[in-house]
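All protein chains but one are shown at their positions in the complex.
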Amino acid sequence: MYHHIKKLMYTVNVGIADPRFGNMLLEQFGGANGELAAAMQYSIQGLNCDDPERKDLLMDIGTEELSHLEIVGTLARMHLKPMKTHRDAAEVDPLIAIAGGGGVGLFNSMGDAWTADYLKITGELDVDLRSNIAAEARAKIVYERLIDFCDDAGSKDALQFLMTREITHMKAFAAALESLGKDPFSIGNIPPTAVLVDQYFNDSTGVGDDGETDARGPWNEGGKWKIVENSKLEHGVENLEGSNDRGADPRKVHGAKDSKKSTFKKKSA
Amino acid sequence: MYHHIKKLMYTVNVGIADPRFGNMLLEQFGGANGELAAAMQYSIQGLNCDDPERKDLLMDIGTEELSHLEIVGTLARMHLKPMKTHRDAAEVDPLIAIAGGGGVGLFNSMGDAWTADYLKITGELDVDLRSNIAAEARAKIVYERLIDFCDDAGSKDALQFLMTREITHMKAFAAALESLGKDPFSIGNIPPTAVLVDQYFNDSTGVGDDGETDARGPWNEGGKWKIVENSKLEHGVENLEGSNDRGADPRKVHGAKDSKKSTFKKKSA
Amino acid sequence: MYHHIKKLMYTVNVGIADPRFGNMLLEQFGGANGELAAAMQYSIQGLNCDDPERKDLLMDIGTEELSHLEIVGTLARMHLKPMKTHRDAAEVDPLIAIAGGGGVGLFNSMGDAWTADYLKITGELDVDLRSNIAAEARAKIVYERLIDFCDDAGSKDALQFLMTREITHMKAFAAALESLGKDPFSIGNIPPTAVLVDQYFNDSTGVGDDGETDARGPWNEGGKWKIVENSKLEHGVENLEGSNDRGADPRKVHGAKDSKKSTFKKKSA
Amino acid sequence: MYHHIKKLMYTVNVGIADPRFGNMLLEQFGGANGELAAAMQYSIQGLNCDDPERKDLLMDIGTEELSHLEIVGTLARMHLKPMKTHRDAAEVDPLIAIAGGGGVGLFNSMGDAWTADYLKITGELDVDLRSNIAAEARAKIVYERLIDFCDDAGSKDALQFLMTREITHMKAFAAALESLGKDPFSIGNIPPTAVLVDQYFNDSTGVGDDGETDARGPWNEGGKWKIVENSKLEHGVENLEGSNDRGADPRKVHGAKDSKKSTFKKKSA
Amino acid sequence: MYHHIKKLMYTVNVGIADPRFGNMLLEQFGGANGELAAAMQYSIQGLNCDDPERKDLLMDIGTEELSHLEIVGTLARMHLKPMKTHRDAAEVDPLIAIAGGGGVGLFNSMGDAWTADYLKITGELDVDLRSNIAAEARAKIVYERLIDFCDDAGSKDALQFLMTREITHMKAFAAALESLGKDPFSIGNIPPTAVLVDQYFNDSTGVGDDGETDARGPWNEGGKWKIVENSKLEHGVENLEGSNDRGADPRKVHGAKDSKKSTFKKKSA
Partner (left out) sequence: MYHHIKKLMYTVNVGIADPRFGNMLLEQFGGANGELAAAMQYSIQGLNCDDPERKDLLMDIGTEELSHLEIVGTLARMHLKPMKTHRDAAEVDPLIAIAGGGGVGLFNSMGDAWTADYLKITGELDVDLRSNIAAEARAKIVYERLIDFCDDAGSKDALQFLMTREITHMKAFAAALESLGKDPFSIGNIPPTAVLVDQYFNDSTGVGDDGETDARGPWNEGGKWKIVENSKLEHGVENLEGSNDRGADPRKVHGAKDSKKSTFKKKSA
């Protein structure tokens, strides 16, 4: 269960309210990478989690993000309040001004209502931790951009606090992932097809308008990588040498390759 | 520019059409972690990318995902086709049956229209690569679940191909991220506040209904970690010893801490 | 700030997991009248509220709803878990099964992602309290319907608890509204036009297919009510006798009635 | 069936077109509390209503709101028309300008497409009437804010008419609710648990940054109210004295409290 | 303004309520090609229309579609009503059952809330008429599919009526478009580039898995058509002979072709 403590986790101070900046801040209140998204993603992953130790981690951080949501909301509220009475301010975000009376709502900086489509929750712990690491990295860069567009010292203080905590969480999630002791490229239980997994398909070719060409790097050469040119694929991957050899995979299945015709399976009664 | 080659990248074969499974497959056609999401996320990151080498990587994989979208769509179409004429089948997904005539549309398995809210694009290359690694992990586990619920050998072959390629892409994105040579917890340019970044806030406490308790692990003990109990936070983080010491950060700002009152800043003319 | 206590506010027990009922339960987890909607509506109203006493009320109940969200989620999770491994169960909600691995997500019973479009937040305290009273009434009837379709005694216990609390909250919000001491039909500051406000327009007429006819009741006769037939409106309300007489309203404005032509106002520099 | 009469219910006159104000007006055309939302909410409630008398009320007002939609749309159209040719105007709302050619569309002031997620329809008459009372209160305050930001006398006249009618409707819905003769806190058929319903949970505690503290008022003291401190809840509500005593409720169910384990119920054939 | 007549435009009769079919019917109530979409598309086009004659057409048909919405809603309501009390029925569409009490809501057959994103309104009369012709064709085929899945004679009667009217409207919109006397491929005012407009780009090549090959037909050969192979495009269209010759177009503009560098234009004060 939850308990609310009236004191903010980080006290916010605003020297001069700036509705344009307040509107930008909504990205971290009701936006795609904002604090509600973080709070919900981690808390619901925690609710679904069968690993009691990492469940605790997910609930610790999920709860902290709720406290951050409150900080961002309070800060945005202070910057947006002039929208209630000043028409210049109201025109920055008429949804907040006219429909919300100058108060915050769960919208982003362009007035889009927050949606759970922003969340990444799979119920597979290591996969979820990866989604969380990426989510924290995104939140960090968004806070940095807000700081860069912010003129108010007190607001910057609060944003610096919030931005710092995203790195804290990123470290914690990375440590939790590593502590699972899994091969970083082993996801779930079914192994990938052996030869095929190391083939890099060169699907974008030629010379771009700015002179870009095909590039080589550790993502397609060295180690086991083998580059397959797009032209080699034109008869279908299944005709590439070795592409369907799954080695010792006990789940290997053989489908009839000669027909796209199929009969219809009704539900068994 | 794009060129379409009529041959599928991987030929699909279906023995017995199964509309219920076809409906599940829509998760990878028009769903949150599906092939259109992957194709758009990487291709648009590529379009925005100023690093010509990794831009090539993003375009290679973004383009491959378009070819995957076509494979999944063709496979789903074969399983869903009975919806046009069989009422039992139509009831599984009346949106596909009645509005779509048994053809695929950009919906997930519950009929939700695909939305760009699924995408994670920040324009910060290392951050985007992390989002991509997580996206590939999610796509892999979704394909595995589809294989586990699939009875048709030919369909499984195609899914095994697609699942394998997600691991290929995960490896490529991870190598590209590593090749940037950045500290894994350094995102953007503004450093986090020194002391605060290593504090782990214990925000979820007590004993759960299944006996869960506070847990310790490398995500909150060892190294520089320092656990801060929730009760210590009740006067605000800014009153924790050392929490605002940002060391040599030249961007340090000082806000007046004594007031939440603010004046209103109008836009400079 | 928030603190999470691992113990549920109400311990849930499930005898036999029923994925079909679990799916129905999602209405109260990620649905339009569910617990997240309640938690967010009240907490954000509280964040915006300038009346410290009723702000406390909004935060008390907003926080309790977060604890309810956790109860409903835990209960739904127990009913949905078979979706991970049982295909029959998975077909009830393939989004939960395939994308979520049998864990709950912020979706309703038809797989729609939760959206802040469900919320009603205006920043006008008495208006918000009315929205909350209505929201609690809706949540109560939804819990009742869930109880009516529930076979499991333990689940019913938890639902009875949650349903009861909605009435508690409805009473509290109603008392808070009454304590403001306002005329129930006085909203905001601008008075309605005196004569016009008591005119009931009879816009639906004739005899319906089931014999329905025009009805009279305290909503259109008695007191100050005056019924205006649709046919009387055909020259425009402004030509009804007395309709524009706003009495002593100091804000009365006079517009030129002779033209729909208008000139264009650019923003003042 | 419907009949359209070309004359507007209230003739609109605009002296000087103001695209910024026209954009704000869209809140009442395609916004969350706007006229389409009202028209659809009441008309669909009416369509579902088994009480012929109050069905007539719902259809009368639902139809009037359609006439209001036409008024607001005509007014907004007059203010937005310069968007077709003036770039300054177009920049206020490029969606209206570029995609709509300066004509109105079902969007709010921030360009969000109207969605039925705004509607509150439960099919329980007294609950629906409460939702309608709240909806009218919201619409009234939104019109007031629009009037406050409006410079044009003719536009204000029309808005005053529309605002007045919201109060008319609020009175009618309140009278209809009262005429049902129900206890205001009796919703549906299942009674709440007797003792528990009068307990007020103090879930938000401490002293806020602006000095807010726990408040007492008729919403938590006096009458039957009993305040329960958050700390008392930490062992679960079911362990609070008397909380599960439902008195004479014939529906009382007893769940086994000793286990969260459950077996899986398949659908009966 | 609008007037509601209680009699349905077409009386509906249902022999045996069929919740599965009722759920399918929602496609035409709250679905993408349904009656609300038609009513709103035409009525709002009408509201924006400066041609008084075709404005009358748009309002006539827009209003008829509102009457159709009422018919479909009444029919669906009769089929869905068992959802209130029968669990089997409720499982077909728990959103209607649990949240709506068995009454219709503005959802499609998969529970998606109606959205104005379905509408096509440009404010360019001939373009809008084309969108309407296509919309009527879509609505016709959806009604046909519903008839094909319908077992109830009375429901079929109503659907036959509604389906017939879509053809009526299609004819009327086509006649109105033709009456404008415009070249069918002349849209707006700026002419297309002369040579380029007759070039057909062959962007999909090769042999498909079912033996599909490049096809020729009146859409790419005969008349002025000239086929351009994808390989010819690889240096950019601007290097194709004649592609940029716009003939006598007085709006021809010349851009510097030598650089993608650009400077930043701030808004003129």
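Lettered A, B, C, D and E in written order, each chain numbered from 1.
We take it that contacts are C-beta pairs under 8 Å (C-beta built on N, C-alpha and C of every residue); 3 or more make two chains touch, one makes a residue touch a chain.
It should be emphasised that the depicted structure is a prediction, and the values quoted were computed from it without experimental measurement.
Within the full complex, the residue among A:35, A:60 or A:112 touching the omitted chain is A:112. Check D:19, D:46, D:73 or D:111 against the missing chain and you find that the one touching it is D:111. Residues 1-8, 11-12, 87, 90-91, 93-95, 97-99, 101, 107, 110-113, 269 are the ones on chain D that touch the missing chain.
In the full complex, chain A makes contact with the omitted chain through residues 20, 23-24, 27, 31-33, 92, 108-112, 141-142, 145-146, 149, 203-209, 212-213, 230, 233-234, 269.
To be clear about the criterion, only the chains that are shown with their structure count from here on.
A rotation of 120 degrees, rounded to the nearest 5, superposes the Cα atoms of chain A on chain D. With centres taken as mean Cα positions, chain D sits 6 Å from chain C. Chain centres here are Cα averages; for chain B and chain E they lie 32 Å apart.
Chain C has residues 1-9, 11-12, 20, 32-33, 56, 59-60, 62-63, 67, 74, 99, 101, 107, 110-113, 115, 117, 122, 124, 141-142, 203-204, 208, 212-213, 233-234, 269 in contact with two or more other chains.
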